[in-house]
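These notes concern the structure reproduced below.
What you see is the complex with one protein chain gone and the rest in place.
The block that comes next holds chain A.
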Amino acid sequence: MYRLFGGFGKPKNPHSLENLKHLYNVLLKNKTVTDNNRGLLVEVLRSITEILIWGDQNDSSVFDFFLERNMLSFFLEILKQKCGSYVNVQLLQTLNILFENIRNETSLYYLLSNNHVNSIIVHKFDFSDEEVMAYYISFLKTLSLKLNVHTVNFFYNVHTNDFPLYTEAIKFFNHPESMVRIAVRTLTLNVYKVGDKSMLSFIRNKTAAPYFSNLVWFIGSHVLELDACVSNDANNQNQIHCLADLVAEHLDHLHYLNDILTLDISDLNEVLNDHLLNKLLTPLYIFSLIPDDQLKPAQTSKPRMSTIVSLFLLSQVFLIISMYPLVRTLTEIILQGSLDIFEHDEDSPVSNKLIIPSFVPPPKTLEESLDSATTPSTSIVSTTESNVSNITDEEKEQILAQELQTGFFFETIIKALSCEENDHKALFALCLLHSISCNKGINQDLLAGTLIAGPSEKPKYNTRLVEKLIEIMSLSCQPRSGIRLVTLELTIALLKRLVVLNGRSILQDAHFAAVIDAKEESIQLAQTFFKNDDVFLDTFEDEYTDMKRKPLNVEFLMMDSKILLSPSTTCTPLTGIEFRKRLPCGNVERARRAIRVFLLIREFSLMLTGEMELQLPLTDRSNCYQVNSALDFNNADLIHCIFIGKDGIKAKRFLVIDSTHLILIEPDSRLGWGIVKLAAFLQDIEVVGDKENPQCLSVTMHHSTSGALTAKFIFDDHVRCMAAKQRLTKARTIARVQKLNQLARLFDLPVQTTHSSPGSRMFFRHPRSGGRRLPGFAAPIKVPSSSFAAAKNGSSNGHCRSLSSSPKPSTTYCPNEDIPLENIALKTINPANVASSVEEQSETSNASSSQDAPVNDTAEPSDLETSFSQISVSSKKTARRKGKVETV
């Protein structure tokens, strides 16, 4: 490129005033753009920019010269010659770079001072060229990032009352290219943010009505497109993509509106609220809630969407926007409004003042209205505008209060909760009510007694609504129920808001009884799926964990376009739809669903009665042994083995099996003590022998202190291996039977009997003497008599626990006996082995797991109750609920 400068004696230093002067001469000599000098000119412009940026940081004389010679006007001269997109693009990019990189405020003022930038902004570029469009809109956006109370005056001219940066940009608000639209939105927000009074009043008076009326029309057309996409039941990949895009697009619109509203510019918000309410939300969204058969003949031709889509979109509105007074007015219409709002009543003086909301195209395109800005008051929109601005907020509210009494739309929404065919509509009705109920911008007084529990002096609730909700709960417990889990979850979430005040239920007795009935039904449903097997137990535990881990998030739910598809078409896992958002497919899934229904309703009914959950989780996996804690293993049976974990590294370990855990330990320096290296609940393990090596077992742990893993255990010989296998397998079975019995009790089912005899268990005992602990002989013994006591390990912040594998070493095994907790607590500390320092901590770190004694054959539910209440006493005492007594 530099060769182009050949004949002009180019200065050596490209970043210098000399070079700028030189380039100026080049420009002078090439005032007319031709095919021959095009490249040269582009390069000159680029170099000038570079020098300016350099000068901005290093030499102020550069800018002086630039201004003196009015060099920016050369840029304009070149533009005016219509020399094609190549030059234009380069020029726009050069300007972009210039404005992006100028740091010095004064330099920036210089550049902006003589209106040249505005002339460039209004230049009619060839916007059909996608490249020109992109560089142009980026240029405007870059400028908007430079706006502040000082610079705004270079762009907004008070005297001529124009603001080309803003008005030119918003003309592209509906450009087909999404990046262009985003740039426009960014620019508008940057402009509003500046907060200059006279500039804002220009925006409000000259542009707000045309811009917002076009914007809401644009949004409305997307909504209708979305509705068409939902009702076009193609149910193919295309429809799903299309739906996802349109839903995301609608969310984008709402977030944009919310971004404007939260800037809290009252003049602007007034106009925006008015347009949103009267040109979009009321006449399109709320209007679509009216059932077909209740439309006046004149109304049937008006644009509408299906009730489902309208409920869905209104939920999104309330989830995203919480700006008073918009949400408040909208809530008033929904809760109290009548059909009158869509009708002209000639006699009423009130409705003469109030405009009938209608979703109609703006009278002119935005470009037309902005270009004919001299007479904006002729448009319908601005008449509307002046009408509205004549009445104050207070008056408006009065008018609304007069007009809205009956609550037609609220009734319609409550009716939508009936799940006659399916729960499709009900789900969205629930979403809407829930999101109104949670919206921060709505005055609590408006909702109290209707959509939230209250008022606190005299709490009440809407009985019709609550009855509907309990009905959904009950329906979800029916064998072939068409209620999806998400619907039930949302029903319960809404009920909690309606009938729980300050943690206490305000339900009337009859309604409470209905909830309890539903709970019974859910137990019956769960019973029909109950199976005394591993799969059922695992499913139950998974469902419980899943429920606790992923509570319902309504905002995310309303971002998922797939729930718009009819639930009958989405009931297989192949659709990729999350389980809770679709109906179950096959028996396994039906069992899962029944369990979840049971769990959800159980949790809710416990909440209503103010009871604590004492029976769940079946297994508290956080309550496993802590790795690196030191425990006293005197009296425990240790089996020596080589452990090979995930990493393939071999480690010498001792295997200990207590009533609920498999533990791998490493001997501690203290005699008889061991450091826990890995622990897992017995119920979570699977043991298989190794075909190739009779000394080796392969143990899969679905949960352990090291996560899920499969490890190898190599024993000293095959006899010990066999014995260990037998013992692990048995212990696992017993652990599982106990869990299943816990489950059976939850489901009000008779408890399974077990025939396992404790005498068959093998215990390895190690000789007490000697520093090295080698497993001695294997000896089956009748009474398990190991008991460990715990000591706090420095690093494990006291969260270690002790075991007592045999609560009653003094007595012989007694299958039908409940072990009183006090007893266990006493036995936990073995005075022979535990130093006094350990005793101090026994209050917090000791816990008991009581049952080495195998499951009793005929435990009565009443026994169980007593035993659990005892535990609860003990858990209060130990602050954390640690020593979980499983079944006794």
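The working rule: contacts are C-beta pairs under 8 Å (C-beta built on N, C-alpha and C of every residue); 3 or more make two chains touch, one makes a residue touch a chain; residues count from 1.
Basically, contacts and distances are computed from a predicted model.
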{"item": "Per UniProt record, name of the chain withheld from view [\"Multifunctional methyltransferase subunit TRM112-like protein\", \"Ras-related protein Rab-2A\", \"pyruvate dehydrogenase (acetyl-transferring)\" or \"Replication factor C subunit 2\"]", "value": "\"Ras-related protein Rab-2A\""}
{"item": "Contact with the hidden chain (one of A:L28, A:V122, A:V149 or A:M179)", "value": "A:M179"}
{"item": "Residue of A:L17, A:L76 or A:A134 touching the missing chain in the full complex", "value": "A:A134"}
{"item": "Candidate in contact with the missing chain, chosen from A:L200, A:L251 or A:L326", "value": "A:L251"}
{"item": "Chain A residues touching the omitted chain (full complex)", "value": "1, 14-15, 46, 50, 53-54, 57, 93, 96-97, 100-101, 127-128, 130-131, 133-135, 138, 141-142, 145, 174-179, 181-183, 185-186, 189-190, 193, 221-222, 225, 228-229, 232, 238-239, 241-242, 245-246, 248-249, 251-252, 255-256, 258-259, 365"}
